[in-house]
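Every protein chain of the complex appears in place save one, which is left out.
Think of it as A and B in the order they're written, each chain with its own count starting at 1.
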Amino acid sequence: MSDSLPLATSLIYQIGATTAFLFLAAVGLVIILGMMNIINLAHGELMMMGAYSATIAFHQGLPFWFAVIVSFFVVAIFGAIMELTIIRRFYGRELGALVVTWGVSLMLGQGTFLIFGPFMPAIKIPGGSFSYGDFSFSVYWIVLMGVSALLILALWLVYNRTTYGLQAKATMQNAEMARSLGVPTKRIYTLTFALGAGLAGLSGALLAPTATIAPFMGQQFVAPAFITVVVGGGANVISGAVGSGVLLAVIKTPIGMALGAFSGTVALLVAALIIIRIMPDGISARLQRLFDRRMQKRQTS
Amino acid sequence: MIARALRLVGGDADIGRTPLFWVGFAIALGFFLLYPTQVSSFRASNVAYYLLNVPMGLGMALLWGYCGVLSFGHVAYFGIAGYLYGIIAGNMAGSSWGPLAGVGGGLVVCGLVAAVFGYFVFYARVQKWIIPILTLVFTLLLETFLGQTAGYQWRVGSVLLGGYNGMTGIPWFQLGDFVFEGYSFYYLCLGVVLFSYLGLRMLVNSKFGKVVVAMREDELRTEMLGYDTRFRQCAVFVISAMLAGLSGLLYVQWGNYITPSQVGLLQAALPVVWTAVGGRTSLLAVVIATIALNWLTYTLSSQGNQYAMVIIGGLLVITMMFFPRGIVVMLAEIIGRRPWRRSSRKGAA
Partner (left out) sequence: MSEATLLETRRLNKRFGGVVAADNVDMTVVKGELRCLIGPNGAGKSTLFSMLGGIQRADSGEIFAFGKRVTKRQAFHRVQRGLGLTFQSNRAFHELTVEENLAIPRKPAQAASRQPAQERYSFALESFGLDPSDKTRAGELTHDQLQWLEIAMVLAGYPELIMLDEPTAGMAVEETRRTAEVLKRLQDSGLTILVVEHDMAFVREVAEVVTVLHQGRVFAEGSVDEITASEAVKSIYLGKA
């Protein structure tokens, strides 16, 4: 009994950390997809950009958490420029947007390589670790779980309590109607893309201490981020991302612990294929339906 | 039979239907046929490399341009066929049937993997944006897997997978005692290109091809005219994956090696770039763009130019922004000075 408690704690910790990782990797992507129906394939490179900004700021002497916030704004501004110059032409052309953002991602990856060379000095993981039983726990990953929870709360507040959030939701539902009601839809799109990009940058900065900082580091986030989004679906993106993050973490963690990290990632892809076969609209639509049914029961009873 | 084939080739689902076009086609073919007689075998081998990528480009044009389904991971099939050829032909070294068995095995496995993948995505009727994402993830995982196969424990029979250093010493293609290397390999590539182009032109002009275009235009309407659209999309996916596999086979026969970076993110972008720049609703435009862009990339990188990927990425962005129907197609229209194809007017990707 005394042996299984540390094991259980470690498993829960691992699942929590994987969920936090998947959520952070996907959050910027999910905002842009859900609000604008644009799939941003340069997402990994935006995360890379966040990691670079944070690393440079950190080595210039800024405190780590300050560097993280700086990277949010740097990448958000880049996102706004990207929306104004390129993305704007691709509304309503999903596949076109996918292809053009891929072109952007190639330029960003190789461009970074040409400017900064193949490596950047790393950021040491803040916070150290402690052990319980035979298992070791990183303080930083526990902080990241907390940060993820805070981000979910903050996004909920933004989309439910601010004018921007209200206007963004109206634009998402029916852009034409929103425009005729005086919502500045163009500015909403720019802001939304900037927010999504900024969140990608923030996540990249937060994950920077756990990763190797290199021009093509964005690639390692592509698979987990996109699988999380695909499984989450497009109905209610934030709850979808959280739901699929948890589900995928529960699938990946034990397989990864038993068979190694690569098998864990393969399990992600296999799980995604099977999940979309069972529920093609993703988890968010399933959650939505459950919610509807409960509302019905409440109404009828 | 022959008349029917000719009618299909000459149908209106691609540019170039006038007698003048076929004269030009014959001249271009003549050029490629005579080219090796005028240059060193090194130069011929370079052009063979440009040519061997054409089937993969054609597969992308069929899938994306005609069927409206986008794959970002077609290099996975390129890699699967290449590695399988290496394993089979390598293990049968000494037997003159080895290379042929490798070709057969590579293509069959490519088709099977694509069919399984296609079953999951098309029979689930997923939204169109999910397919490029999942294909991309698939090829990235394949790269990761192949990358960690260094060491002696990762061998199949007598062939080492080789991790990031790749698989080396892959045999030439061989029919009976005739080995395709140097000039003869060039002609092998040219033949494959010619047959896959003409074959696909017949396919897109057939009834099947018309239904494929109809699915691109309106999938539900097509299903409500009596077609199992899931099956047909899956079939097109398999055909185009096998074309990518064909390129992969020629690639390993050309260079006698393959590395995991052949299925990596940068390589994965290339077929999409060729198809977009050429113009995805025209097979011929994609053939031209594939050869031209391979020449460009090769020339840039052989001069030690590190901007190659930036230029390719920039070209993709500019094409998608300003020439969504493709640069070659646009030039062809200016030359032809008349709208030759109605259905390609749809610019939206």
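Brief remarks on what is shown
As a convention for this text, a contact is a pair of C-beta atoms (placed from the backbone, for glycine too) under 8 Å apart; a residue touches a chain by one contact, two chains touch by 3 or more.
Keep in mind the model is a prediction, meaning the values are calculated, not measured.
Note that of B:Val213, B:Leu296, B:Ile311 or B:Met330, the residue touching the chain absent from this view is B:Val213. The hidden chain makes contact, of the residues B:Pro19, B:Gly94 or B:Gly226, with B:Gly226.
Residues 207, 210-211, 213-214, 217-218, 220-230, 342-343, 345-346 of chain B touch the missing chain (whole complex, contact as defined above).
Keep in mind that, in the parts below, only the chains that are shown with their structure count from here on.
Chain centres here are Cα means. That of chain A falls 33 Å from that of chain B. Residue ranges of chain A in contact with chain B, taken from their complex: 39, 41, 86, 89-90, 92-96, 98-100, 102-107, 109-111, 113-114, 216, 219, 222-223, 226-227, 229-230, 234, 262, 265-266, 269, 272-274, 276-277, 280. Residue ranges of chain B in contact with chain A, taken from their complex: 64, 68, 70, 72, 117, 120-121, 123-130, 132-134, 136-138, 140-141, 144-145, 148, 265-266, 269, 272-273, 276, 306-310, 312-317, 320-321, 324, 348-349.
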